[in-house]
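Quick one: the structure is below, and I'll ask about it shortly.
Note that one protein chain of the assembly has been removed; the remaining protein chains are unaltered in position.
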Amino acid sequence: MDTNLALLLLLAPFAGFLINVFFGKKLGHTVSGYLGTAAVVVSFVVTLVFFLNINQTGKAVEIKLFDWLSINNFKIEFGFLLDQLSLLWLMFVTGIGSLIHLYSISYMHDDENMHKFFAYLNLFVFFMISLVMGSNLLVMFIGWEGVGLCSYLLIGFWYKNQDYNDAAKKAFIMNRIGDLGLLIGVFIISSLFSTLNFTELHELIAGGTQSGNTVWLAAAALALFIGACGKSAQIPLYTWLPDAMAGPTPVSALIHAATMVTAGIFMVTRLHFLFDLAPSVQDIIAVVGAFTALLAATIGLVQNDIKKVLAYSTVSQLGLMFLALGMGAYEVAVFHVITHAFFKACLFLGSGSVIHALHGEQDMRKMGGLRKAMPITFITMLISSLAISGIFPLAGFWSKDEILMVSFHGNKALWVIGSVASIMTAFYMFRLMYLTFFNDFRGTDQQKHHLHESPGLITFPLIVLGTLAAVGGLISLPGNSWLNHYLAPLFSEKAHEAHHLGSTEYILMGIATVGALVGIGIAYAKYIKQKQLPESDENITGFSKVLYNKYYVDEAYEWLLVKPINALSRFFRDYTETAVSGFVFGFSKAANEISYQGKKLQNGNVGFYLFAFVLGVCAIISYVFLAK
Amino acid sequence: MHTVTLIFILLAAVSVATAFMTIFSKNPIHSAIYLVICFFSIGGHYLLLNSQFLAIVHIIVYAGAIMILFLFTVMLMNLNKEDEVHKPRLQRWAAVLFFFLLCAVMILIFIQSKPIVGPYDDLGNDYQSIKVLGQVLLDQNDGFMLPFEFASVLLLVAMIGAVLLSKKEKS
Partner (left out) sequence: MGNVLNQIGIENYIFLSVILFCIGVFGVLYRRNAIIVFMSIEIMLNAVNLLFVAFSTYHQDAQGQIFVFFSMAVAAAEVAVGLAIVVSIFRNLGSIDIDNLKNLKG
């Protein structure tokens, strides 16, 4: 029974993908859209069933389908592990996925390739489910690669624009670089433990028998973290995520805010027992996370494209999650993943609503005063912005404060960096809100006449997500955390006491709230009181220019990596390829030459043939009779 | 020296000399005549070896039929007055070389092998007179009856072929 339900969970989106690929065009826009949505809703319902079940029993469900690879004592089976962590992930992946599918029915309605879009979205959900549900590293890797593929397909969805194609390639290639690290980690683990199954690894590693292998364990952990960097856009593999905004907004919401980019955090949490044994790697994770948070926040301060601001915000928040992971506080990171999924998806979908209303305009300098024309969008985005800034009592306040508290107890310097990043977050989020929704409209008159709120299929997901962003914090209140209690069986070997709300904690909460209010206040002063506008592209100077050009990191990568590799491949093409093909063709040329010379034997002259005849006879009889 | 040996040497000299003259003479008719003389000398050899029937048949077939054919063809093509162009000098010297080469190879084979040359036995009984020859040739069981019949078919086919090949085209 469990196996069948699990297979239904996994394969419903895949069936949706197949139907939309083969029959989508014939089914028409509406039917293919609802079909795709229905597939994900089915998965969500099945997830709910499993979720309620595990809440009751508390026992994970491990399903083995078949033996995939079996060499000596190294066995990899193809199976699923439905424990608390994977079910939690599945809940918000399929839940938010369903909402975004619903949203896309209206958003992509005018696109001629809508059925293809839904096919790709379904395929993505299928791979994400496979990533989360896998019982061993290899099944997870299938999903890992698959979501990378779908990300490429969806970013480059409007393929007629070459810039979008380049962005898609960039995302895929950077992902692949991370995947190399992941694979190296998988290889090290498999050579150390001869198994890739999560439960078996948990027993082997947490059993404490690996104290002699700390170097290799640390190497594996580091390699796995590099894989997580690629997928979750940390330094140095983060530059693909802002460029990935070339894809349609539902894609940005689903993949690059709520689900795919959380895969790295999922993996680290899954293998927490490994990371716990490598404290040096944990330090690296924390430092990388903190610096990424700060770096991305600074870049987001001056961006003018509404989606780019949200993209850098995502990178920054992911950095905060890794900061929590680096401190060993896995439940805190998971909490922030969930709340971030809620408000970031809401923000992205809201920005999509705005872009849709303005017929494709994404530059905030041409927006303004939209709150009267689009009230629902405005209110939901406002709630989400307050949440991300960490204002009490919305969801982001609780999760972000937990992170800052944990980092304060771990490493004060990183706490400072995280706090500064949070203040900047508040600033640029409200900069976005003020520029988009307040003051007067700065676009064309024609756009002004057509301004209206988006249809129901777009606003309904916004409302749901906005509500979740508001009340989502309830799942993990300090002192009474349902989430910690729920995840406790996974972290059984760690004695985890609930956060003690002492005076330090209250002071920290206070500092964080004051910081957020300061950020909002500065934005208010700049954009409402003084009605300042960001400069047009030519007039940006000084340090703002550096920030606007993202610290020239892309250009640095171009010079350091892309150009040498291109030169290397040109070298191979010009020299090695000519040498090898010359060698291979040399054989055919030699054969040709030999036969050309040999052709001269056949000159048609019978007299000459007779000479050859006699010579041959002499040779044969001398060989037979004389060569003894 | 024995008369037989003398006769042998004489006949051999005639054979070789006329064979050479066949090749070297310019006029094809002369070549044909020399060849006839060569055939006669070979017939003489057969007589020396006591195979009378074969000698007569040899003369009849070769000198009587084949050479007549040759002469007719030569006269048909009116070749007796033609001056033939020689082969290139290189090929002619190569031909001489191959001549010596082939001779050397064959004689070497003979010298190298160990011919069981004992005393030449003389059975005394008649093994090759016409009577015996006929019996051997036409014996059905362990004679050559079947090849004999096939030879007649061969001659028939050759006749038909020769007639067909040399028919003038009707145009």
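Residue numbering begins at 1 within each chain, and the chains themselves are lettered A and B in the order written.
As a convention for this text, a residue touches a chain if its C-beta (ideal position, glycine included) is under 8 Å from a C-beta of that chain, and two chains touch if they have at least 3 such contacts.
Because the structure is predicted, anything quoted here is derived from the model rather than measured.
Chain B meets the missing chain through residues 2, 4-5, 8, 12, 15-16, 19-20, 22-23, 28, 31-32, 35, 38-39, 42, 45-46, 48-51, 53-54, 57-58, 61-62, 65-66, 69-70, 73-74, 76-77, 79, 84-87, 91-92, 94-96, 98-99, 102-103, 106-107, 110, 115, 117, 119-123, 127-128, 132-133, 136-137, 144, 147, 151, 154-155, 157-159, 161-163, 165-166, 168. For chain A, the residues touching the absent chain in the complete assembly are 599, 602-607, 610-611, 614.
Definition applied: only the chains that are shown with their structure count from here on.
Those residues of chain B that touch chain A in the complex are listed here as 87, 91, 94-95, 98, 101-102, 105-106, 108-109, 112-113.
Of all the residues in chain A, the ones that touch chain B in their complex are 607, 611, 614-615, 617-618, 621-622, 625-626.
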